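Note that one protein chain of the assembly has been removed; the remaining protein chains are unaltered in position.
Chain naming follows the written order as A, B and C, and within any one chain the residues start at number 1.
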Amino acid sequence: MIRNFYHNERCVMRYVCDLDGEKLAKIKKEYPSVICTQAVQDMIAVDAVDAVVIATPVSTHFKLAQLALAAGKHVLIEKPLATSVAECAVLIQMARERNLVLMVDHTFLYTGAVQKIKALIQEGVLGKIYYFDSERINLGLIQPDVNVLWDLAPHDIAIMQYIFAGMRPVSVWADGSSHVSSTSCDVAHAIIQFDTGVVGHIHVSWLAPLKIRKTLIGGSKKMIVYNDIEPSEKIKIYDKGASIDFGSETAMKPIYRSGDVYIPAFSDEEALKREVNHFLDCITLGEQPLSGGAVGLEVVKILEACDRSLREGKKITL
Amino acid sequence: MIRNFYHNERCVMRYVCDLDGEKLAKIKKEYPSVICTQAVQDMIAVDAVDAVVIATPVSTHFKLAQLALAAGKHVLIEKPLATSVAECAVLIQMARERNLVLMVDHTFLYTGAVQKIKALIQEGVLGKIYYFDSERINLGLIQPDVNVLWDLAPHDIAIMQYIFAGMRPVSVWADGSSHVSSTSCDVAHAIIQFDTGVVGHIHVSWLAPLKIRKTLIGGSKKMIVYNDIEPSEKIKIYDKGASIDFGSETAMKPIYRSGDVYIPAFSDEEALKREVNHFLDCITLGEQPLSGGAVGLEVVKILEACDRSLREGKKITL
Amino acid sequence: MIRNFYHNERCVMRYVCDLDGEKLAKIKKEYPSVICTQAVQDMIAVDAVDAVVIATPVSTHFKLAQLALAAGKHVLIEKPLATSVAECAVLIQMARERNLVLMVDHTFLYTGAVQKIKALIQEGVLGKIYYFDSERINLGLIQPDVNVLWDLAPHDIAIMQYIFAGMRPVSVWADGSSHVSSTSCDVAHAIIQFDTGVVGHIHVSWLAPLKIRKTLIGGSKKMIVYNDIEPSEKIKIYDKGASIDFGSETAMKPIYRSGDVYIPAFSDEEALKREVNHFLDCITLGEQPLSGGAVGLEVVKILEACDRSLREGKKITL
Partner (left out) sequence: MIRNFYHNERCVMRYVCDLDGEKLAKIKKEYPSVICTQAVQDMIAVDAVDAVVIATPVSTHFKLAQLALAAGKHVLIEKPLATSVAECAVLIQMARERNLVLMVDHTFLYTGAVQKIKALIQEGVLGKIYYFDSERINLGLIQPDVNVLWDLAPHDIAIMQYIFAGMRPVSVWADGSSHVSSTSCDVAHAIIQFDTGVVGHIHVSWLAPLKIRKTLIGGSKKMIVYNDIEPSEKIKIYDKGASIDFGSETAMKPIYRSGDVYIPAFSDEEALKREVNHFLDCITLGEQPLSGGAVGLEVVKILEACDRSLREGKKITL
């Protein structure tokens, strides 16, 4: 974020604020023109500061975003937006009243891969969507203040909301276990059912032996494998499918289709760079953020439902 | 099965019975010495027949196995053993009373890979087991008389019972959806909780664009990736892990360990060949089958619980 | 071969001849209707035998093929056709005079993958062809009577001749080393230059730690990666390329193109089955074999040149 804002020609990075003095010193060495401070007020109080980027632990998001919005600053904040739907609603309201941009850093929405997938779905290439099945696992990074769902699932929830625009989640079920942490789960599965019949499954883990970021998206006409670890062939579109011939006399007869595979090229511009430019467009041109407060709230709504499902051991209707 | 029994020197394959005349004709051409029939009674009634292999749709298992056991034949039967715990119990009882071998074709238990994994776990190489996470998906083969869990999950359930011998499943949760079939689910997830804290997750699908058979097994000391599609490097043992230093003053501090990876060699003898020999050993030497009736019943018990969970939308306590 | 001819409805397999009595016994058990013999004359002398398949060490090919052709039998023979161009010429002449089919088992020509590649090249999809670069390595199987080039390179040479139909090889260079064998090379590289500027490189080895069968084919418009080990995605067509803008003022300026990747579906019918049917077509319908004597001779011509290059340490002009 610092690097991207620093090098963007359309803005000037004035302040970096961090409680950690050592980190600040390193940043000062790399970006000598930037004022480094441990007091957020030093930055918030300055009129010339138009926008603030908040990249802090989730538990501090609400307070810091409130502070910034109250001071009339546009806000770009790391995901998830806040720790509850109620907090999200307050921030959205504050931004709306002050006519400020409130944008959540759901970075994946700005990747060429996810934008390509959205385009394919919108063009109807996949046909009727069946499922979204995501594995987002690695060794670490265990977070102190949130469970693994709040840490990793926002990526997949935001991607689903973006590519399945118009579909409404109707129920959430989650299961998690705490193998290493004593308090919050470090391995978890969540299933999100949409009103259209699409089923989203998310597997997240801080305790996996290898890094996997793979999503299968199944449709009646085509199926996608989106492997974010692949350096250059991230999206594979399979012309595969199955259907049942119910008209057959004796019994149901499955028919399989297995055609070509297609790996589309797409822009490999850095997602963060795009996101920073989009944030600046929202501020200067009044564009609506792709990942604004409302998107952030929807993500948190599902995370809240996951937590409730974890506690109550049952499916939660939204 | 036919090929393996035919070529096994320790037995003679006398009969093949199939309702499909065309299939019988092909078998007759390939194995001219074998008597082919469409009437099961032709085979069951013959005293010289000591054992029967049942490889038919699940819905017919109970009736055919009853017939064979009643006629004093040893039985090797495809998985799952039957369509309910009650049926399984009847077959087990019949076999016990007649001192007959009742063995279920849980083929994976006879693979070098699964036997290696069991040995590693028994030797304590993995430390405390955390989870078993399996993806068993493909395009097809959609079954007419069972859902995808009954078709594919028996493999993973049997593997877990085998490698986690002594652990007891305490709850089952399942979620599935019918995208192509009108009646039974074609994509599903199941979570099986064991009394030791181990969590087993199984993802099965008939509607995936590619064939995946991959299992992650996480432990406190080592983690395994078991990729059954790999032709030669099926098992990778990762010396990776995470722990929390709770003694740290300020906050919890995760510690990660990332060492060597080890790909053990193991026997690549065909699993079916081993299984056939084991079946013959059970008959002639009185050995206990690795995958006997009791194992088959345990698998069906969990499948029944999955079906109940699908119907009731909640976790089922076993 | 035995399995494929046995199960082909268009012919009857009468005899199997092998010097190894144990092997014969196993074959007899599997194919009871077949007459097994250790004397080739038993088979050659029989009028009812129309065709003979020769799958023996290369050093015996010439003598056995002569015997069969002299007796008026059509011949399908394992690659390479014989141990010298002179021998090949004799066999071709004999077959021509007797109006018999002489076909060499260059199996790869009958695979869906190679046929697809040929079609793509013929349609001009690749543009001007630049190179063919093949890696065909494994641990074993070390042959007693030929070096690794004669064992493995016939596959690649035959594939090149087939897909580059009309191009003429003009020079051959080979380098090999004997690490394990005392006499003949077990790791080797060969480079075959064609009159069109296409350069073929073949890397063969009996001493590799893993099995690789991968070919890159570069063209001005598209490039192909043909990975024969891949179970289902053997051919990838890359819309990639580079060209030089010589018109640029200052200096040469390379221009790169990186578009979509496309994985075509093609028939996965067993190559041997196709080949057997083609052999039968050649006999019964008078078709010209795809891999007839002339193709076999061309392959041996290049292998001979490789041997000369190995001995003389220089490039051989054909």
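Everything that follows uses one rule, which is that a residue touches a chain if its C-beta (ideal position, glycine included) is under 8 Å from a C-beta of that chain, and two chains touch if they have at least 3 such contacts.
All of these numbers come straight from a predicted model, not from anything done at the bench.
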Contact with the hidden chain, among C:122, C:232, C:258 or C:284, goes to C:258
In the whole complex, of A:210, A:252, A:265 or A:318, the residue touching the missing chain would be A:210
The one residue from C:21, C:166 or C:209 touching the chain left out of view is C:209
Out of C:67, C:142 or C:167, which is the one that touches the chain we can't see?
-> C:142
Go through subunit B and note every residue touching the omitted chain.
-> 233, 236, 239, 258-265
Name, in rising order, the residues on subunit C that touch the hidden chain in the full complex.
-> 130-131, 133, 135, 137, 139-142, 144, 173, 175, 177, 179-182, 187, 189, 191, 197, 199, 201, 203, 205-210, 216, 218, 220, 223-225, 236, 238, 240-244, 246, 251-252, 254, 256, 258, 313-315
For subunit A, the residues touching the chain missing from this view | 7, 29-30, 32-33, 210-211, 229, 231-232
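Simple rule for what comes next: only the chains that are shown with their structure count from here on.
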Do the two copies subunit B and subunit C share over half of their interface residue numbers, or under half; same or different?
-> same
Max Cα-centre separation from subunit A goes to chain C
The distance between the C-alpha centres of subunit A and subunit B, rounded to whole Å, is 38
Inter-chain centre distance, subunit A versus subunit C - centres from mean C-alpha coordinates, in Å | 52
Inter-centroid spacing, subunit C versus subunit B (mean Cα positions, whole Å) = 41
Expected list for subunit A, residues touching two or more other chains, is 236, 258
